[in-house]
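The structure under discussion appears below in the form of structure tokens.
Only one protein chain is missing; all other protein chains are in place.
Each chain gets a letter, A, B and C, in the order it is written, and its residues are counted from 1.
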Amino acid sequence: MKIHEYQAKELLSRYDVPVPRGSVAKTAREAGETADQISQRVVIKAQVHSGGRGKVGGIRIAETPAEAEQIARELLGTKLVTHQTGPEGLTINAVLVEEAVQAEKELYLGMLINTSAYAPMVIASEAGGMEIEEITTRNPAKILRQHFELVAGLLPYKARTLAYGVNLPTENIRPVTQVMAGMYRLFTEKDCSLVEINPLVTTTDGRLLALDAKINFDDNALSHHQDIVQLHDSSQEDPLEVEAGNTGVNYVKIGGNVGCLVNGAGLAMATMDMIKMVGGEPANFLDVGGGASEEQVAQALKILLADPNVKAAWINVFGGILRCDVVARAVVRVLEESKASVPFIVRMNGTNLQEAMRVLEESELNITFEADLVSAAEKAVAMAKLRLSKANDTSQ
Amino acid sequence: MKIHEYQAKELLSRYDVPVPRGSVAKTAREAGETADQISQRVVIKAQVHSGGRGKVGGIRIAETPAEAEQIARELLGTKLVTHQTGPEGLTINAVLVEEAVQAEKELYLGMLINTSAYAPMVIASEAGGMEIEEITTRNPAKILRQHFELVAGLLPYKARTLAYGVNLPTENIRPVTQVMAGMYRLFTEKDCSLVEINPLVTTTDGRLLALDAKINFDDNALSHHQDIVQLHDSSQEDPLEVEAGNTGVNYVKIGGNVGCLVNGAGLAMATMDMIKMVGGEPANFLDVGGGASEEQVAQALKILLADPNVKAAWINVFGGILRCDVVARAVVRVLEESKASVPFIVRMNGTNLQEAMRVLEESELNITFEADLVSAAEKAVAMAKLRLSKANDTSQ
Amino acid sequence: MILVNEDTRVLVQGITGREASFHTRKCLEYGTKVVAGVTPGKGSISWEKEVPVFNSVAEAKKETGANASLIFVPAPFAVDAILESADAGIKVVACITEFIPALDELKCHYYLSNQETRLIGPNCPGIISPPGKCKMGIMPSYIHRPGNVGVVSRSGTLTYEAVTQLTEQSLGQTTCVGLGGDPLPGTSFVDILKLFQADPETKAVVLIGEIGGTYEQEAADFIQKHMTKPVVAYIAGSSAPSGKRMGHAGAIISGNASKALNKITSLAAAGATVVENFGQIGLVTKKILSSRI
Partner (left out) sequence: MILVNEDTRVLVQGITGREASFHTRKCLEYGTKVVAGVTPGKGSISWEKEVPVFNSVAEAKKETGANASLIFVPAPFAVDAILESADAGIKVVACITEFIPALDELKCHYYLSNQETRLIGPNCPGIISPPGKCKMGIMPSYIHRPGNVGVVSRSGTLTYEAVTQLTEQSLGQTTCVGLGGDPLPGTSFVDILKLFQADPETKAVVLIGEIGGTYEQEAADFIQKHMTKPVVAYIAGSSAPSGKRMGHAGAIISGNASKALNKITSLAAAGATVVENFGQIGLVTKKILSSRI
């Protein structure tokens, strides 16, 4: 689960990590008032679940409270499109109004589990301010790592080693190790999957501040952390993905036009790969899971069809615990109810295959059945292309 | 550090361990009012830092609030002498007034670090209600142990193994494992050296309750736990031991008549052992530590002399960091100031021995110097006996 | 065969649950020796009048000689169940349970690091050895047949597809191991490749990886240095975008190393035959085995 920058800063602050003075505003007037209280230059930061906000006008400086109010008015309610959001962008429902600080040094600090080492890890770099992928590509030598384990925790000497490694002046060594200690407590107490401060800056007036922060949480642990669940903002997610989550199925919108519904994450990925391999573009990842009910499969199918880009749908199921006939019944029910006109290709194998075939045949719906994986992929892609060209013809 | 039963129960209760309804009272009237609120038979328990209170009238039943008030009046302000307190006893400054419960089964539960295994350990026994030493002696087979470690914590299955082992009925298994989970969190979060619930009882009305509890804390960790330090009650300790603690020296009153002042815990024990070996009775353990100042040694000496039982004093010092002359100067100063009349035997070795001898000789005080350990012990014991017999002569 | 065989005596932790009951029945039908169940508080009953249930693993092991455990208990209790089996000396544990928090899995890993127990999973379909008639998991039984191909995979249904293709090509399996979709699996590709390499019955290995982590790169390294048997590999997720979790908690692209292409390149360079068209994995394995005879 992701949270907003302002929420991340509030959390970090509770773990003794210093952040700039500021406050979140949900109206332009609030933004102006906050700027007035801070009584100096402020930064107005669009609160959306995405990086790269600065490059697209989502982070702006205001010299006066009036200007702050004006900028907030321009931002609030609009959509911010970054390189991470996709073309739809994300709605700005809140802005963070903060004191503008004079940064001297910009550091990167990140904490996550290194799965190869089976250990939590702190990453530090003195090339802060850009994304970690960018630092990795452009200057891998500038990235320092320290692993730690859960008995001794993040040993102070390891924190110091990183602090010296990023060439901080002596007076900042202890403060930055305290920042890492706070990150560690937050990480372990709240089951985070990522705690990132980027940049952590030293200021001209001698302070150390978390200027931007990103915290992700382990979804599997959320049931232990009701306070964190409260921070969830579904307005920052694709509505179909939210609905899928409520239904208990895994749906990720990808952007192509061949929809697919699969049981099992691996098979769902392989299905997408096949669509791509035969020259198509998958519209989504959709895993209904091992033990889905007919109702869940039907809901998942509705979500799939709700994506207007989908021009053909491929049902790819290996019946194990989830029986083929359950899937067939869900397909028939949804198609009959929705009068959906997209072509359907069904490829099934496993438990109750015969019964599933019978159900599909009896339905008299226009469903193409195909036993071979590659042939099914090819048919789905061809049908999507055909439908797309027809639609184009019609629109011309 | 030790705390009172009522404080232990308040702490346990914060860690979800169920305790009987009740409240501490520092006056008889409060006790009566609490009994009135509880509105049933109550137990009045003298709050002193000692076990074995029941056998000497420190735990009594009251049928009515008036009786509760009466019993509290009888107890408060008096001294309770148990087999653990020594003949002076401990002052009762508070009583715990609790609902009287009908116990069905009495268990023992204890948590401490097993130093041989380098692991924390839970001990459980179905022979609860008596002291663990007694269970160990009388029925060692009834004692079950489970070690745990700090990464995984007290694994629920280990708690269950103990719960089944003490033959609890099925409905009590989960509650008792939750009690152990609470004890574990308390133990690790507050750096306890002992958490003991004895007895933990099942009641006729189906509850599981910590009927008595004892918690000790690791003195070395107290600086991290100001909330625990607040619970300290110095009225429950020997005033001389409290004073020694404030001075920064280790003093334990033993009860004999040969006082000793030593540097180093091992040498201090060996000094006591020698006094005993040659037929004397050590009055105390007193370790001034490795780096004591003249002021600390002087204070320690005053504490030693404040024990009226002391009939002779043996200074036994191996000068290392603590120089012999520093000790000599402290001895001379205290003896000159206090006009103490107990005979002094000084045995020293190590750094600045010559200077120390000079200081002692110049003082013209009546100090016996003896280089050999055993001879020093013998002289000290002989002098104490002589003085004791003289005192007896005088008093006759 | 590796890890489980005809001498494997399985205990099922959480046997009285709905899903566990269903799969215990399927395991028994396949021929698996399910000798005990463990559900705390239900010790003394008998599961469907067939399998004795105990309060603890230690007791179950003592009374029935169980030497492997299949775990179905819910996520909050799963690590405790795993460690209970490990402490009782059970040497092979397959944990089906999904949704275990990563920090819990980390603690589990530390605890097991000083023990001999091999943990398969969690969040996995389990393990099956057709020649030993031992199924300790939730995979459909009928697709398997005894033979000489070892299968190891991070995905459930993808494995079933692969096994189906193998069986259609008349290629049976020695053992199929599902490592599970979590980022911190108890057993890695390398652990299993070692065993397959040492197993005389296994003539070829099918390895099914996916995006996320660097497990396949470590496998590639091992294949290059130590494998003499042919490895046919497939990596799922070539078309997955960065930063989005593809179902499995472990299947998320978080850097170059976690991408499918990087894994495919590593495996190919190490000498594995990497199949791009998943529909061909049975056929390709068949060809490679034929060319070796």
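Definition applied: a residue touches a chain if its C-beta (ideal position, glycine included) is under 8 Å from a C-beta of that chain, and two chains touch if they have at least 3 such contacts.
Predicted model only: the values in this text are computed from it and were never measured.
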Per the touch definition above, residue among B:Val17, B:Leu76, B:Leu109 or B:Ile254 touching the missing chain: B:Ile254
Which residue, B:Ala265, B:Ala306, B:Leu365 or B:Leu386, contacts the hidden chain when the whole complex is considered? B:Ala265
From B:Thr64, B:Gln84 or B:Gln102, the answer for touching the chain not displayed is B:Gln84
Thinking of the whole complex, not just what is shown, which of A:Pro156, A:Pro239 or A:Gly279 touches the missing chain? A:Pro156
Residues from subunit A at the interface with the omitted partner, ascending: 149, 151-152, 155-157, 160-161, 164, 170, 173-174
Can you list where subunit B touches the absent chain? 84, 113, 115-116, 118-120, 133, 136, 149-151, 188, 191, 193, 218-221, 224, 250, 252, 254, 262-270, 272-277, 282, 285, 287, 290-291, 318-321, 349-351, 372-374
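Definition applied: only the chains that are shown with their structure count from here on.
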The distance between the C-alpha centres of subunit A and subunit C, rounded to whole Å, is 29
Contacts with two or more other chains, residues of subunit B listed in rising order: 151
What positions in subunit C touch 2 or more of the other chains? 107, 110
